[in-house]
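Note that this complex is displayed minus one protein chain, with the remaining chains in position.
Order of writing sets the chain letters: A and B. Residues in each chain are counted from 1.
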Amino acid sequence: MASRRYIYLILTIVIIIPILRPFKLKPLPMKPVKNLFDYIDKIPKDKALLISVDYTPDTEAELQPMTIALLRHAFSKRIKVGILTLTLLGLGLAEDALQVVLKEFNEKAKTKEDSIVYGRDYVFLGWQTPPLVPLLGMGESITKVFPVDYYGNRTDTLPLLKEIKNYRDVGIVVSISGSAIPMWYVTYAQTTFGVKVGAGFTAVSAADYYPYLNSGQLTGLLAGMRGGAEYEELVEENFKIRGRRKATEAMSAQTTAHITIILLIILGNFIYFYKKKK
Amino acid sequence: MKVKLPLFICLIMGIMGMIAYYVPHKIVQNFDNEWRNTALRIIFAFSLVLGVGSIIRHHLEKIKRKREFWEYSYVTLISLFLTAFIGLFGGIDGKGLIKMQIGNFNFDIQTIYVNMAIPLGATMFSLLAYFMASAAFRAFRARNFEAVLLLVAAFIVMLASVPPIARLIPKLSYISEWILDVPNTAAKRGMLFGITLGVLSTSLKILLGIERGWLGGK
Partner (left out) sequence: MSPDIWVWIAALLTLGIFSFLYKDNPFYRFCEHLFVGITNGYAITFYWHRIIVPSLINPLSKGEKLYLLIFAFIGALYFTRFIPRLSWLVRIPIAFVIGYGAGAAIPRTIEASIIEQAKATILQRSNFTNIFTGISSIIIFFGVIATIIYFFFSTERKGVLKHLAYSGIIFIMLGFGASFGYTVMARISLLIGRLTFLLRDWLGIIK
């Protein structure tokens, strides 16, 4: 019991110190992240990016930075954006991310043309259940699946949804999730309608979905906070956006924590083999 | 009737779900879309009754029988009904039938969610970091070659995940990506085939009425 509490204390200290005194870092974007970034960057003007915010509060710290980075990317390039969730608890998180990014862009905007305007540049479709309804229904008509948006507006009155009618008008769906929801998009939306799918996963599950990346069913993959930090780096590099980079900020503490865990494993093994030898 | 009717409905619905994949004709597709957008959505929406009803019943039972920690059941029930009241009568934005605001103090459903549900949920899962660190120290032993292999792969991926080391030793990042792209992909794909075949056989058994666990008791 006592040794457990010392370990908790050590872990807390090695995380708090770099949070208080972070060191300068520049994430190194790897291929799965670059592939997703490049694909979204080249979405034609008449197509939209669909972001599916499919995570819950327990994975907010890892996945919210991805959503924010994707929104910054899309708004910088004036890519039309549709946001939805397949998990009820993702609604509040999606709204939160939107408000953060909208504030960044609209505070700097000088005219209405520069601003990010609801209904023209983005729509927040909200949530529908069961998941099969939006997954398959959006292949026919997005407005039939979401008759009202998150805010209660009738979706058939929104200008953006007069151009973006179904998956044929979507360049890529990026599902960010702490579970297998991106695979639902691959299984249902992609096999039936051929829509491209990208994914953001918590690091816990990311390694399990590399087969889909390898087969090309996933266009790109963001894995955990590292993936979020790499995407933030690409967005800042290309668009010089100076918003708060939560994932990158966390990397200092992540570094010290990882080294601590490795040392704890080595120490644990050293003590075990020493005792065994005795 | 109590068993045969649900099994029959399950089979018919299953065939309907499959037909829509194989028959691209407009009539079939339109029917399938209409079925999903109306019937399935409404029927599924009522399933919340099962979840919420079970929680309410469980906690009322706990209070009635004064089981361990029964007093906390009041917390669950009161917070459930209060949040539901705020959401149902205040609306999504707090400006519904009853305005959820006293002066400058907002207590609409979104505010409650962001300031209470998110911190509670996120913190519960963040505890796992401590338990994982403790388990790594106490239980992770390199007893044989296979365990050493697992540890080495884990160390490489952990070190390459952090920018200072990734920039300092770029080769480590590429080795880590290779581990994920090649041996990890191979192993996970092998497991994926097995798991998928298992899930498919269970789904078929459910449709054909061989697997009846979902029917519950008598």
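Assume contacts are C-beta pairs under 8 Å (C-beta built on N, C-alpha and C of every residue); 3 or more make two chains touch, one makes a residue touch a chain.
Computed from a prediction, not measured in an experiment: that's the story for all the values here.
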item: Chain B residues touching the omitted chain (full complex); value: 2, 5-7, 9-18, 20-22, 35-36, 38-55, 57, 69, 72-73, 75-88, 91-92, 105, 109, 111-130, 132, 136, 146-147, 149-158, 161, 176, 178-194, 196-197, 199-200, 203-204, 206-207, 214-216, 218
item: Touch residues of chain A, complete complex, unshown partner; value: 5, 8, 11-12, 15-16, 19-20, 58-62, 88-89, 91-92, 126-130, 132, 136, 147-148, 152, 183, 186-188, 190-192, 202-204, 206-208, 211-212, 214-217, 223-226, 246, 249-250, 253-254, 257-258, 261
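Keep this in mind: only the chains that are shown with their structure count from here on.
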item: Mean-CA-position distance for chain B and chain A (Å); value: 17
item: Contact set on chain B toward chain A in their complex; value: 21, 29, 32-33, 36-37, 40-41, 44-45, 91-93, 110, 113-114, 117-122, 124-126, 129-130, 132-134, 136-142, 151, 155, 158-159, 161-167, 170, 173, 177, 180-181, 184-185, 188-189, 192
item: Chain B-facing residues of chain A, complex; value: 3-4, 7-8, 10-11, 23, 25-28, 30-31, 56-61, 89, 92-93, 95-96, 128-130, 132-133, 136-137, 140-141, 144-145, 150-152, 192, 203, 207-211, 213-214, 224, 226, 229, 248, 251, 254-255, 257-258, 260-262, 264-265, 267-269, 272
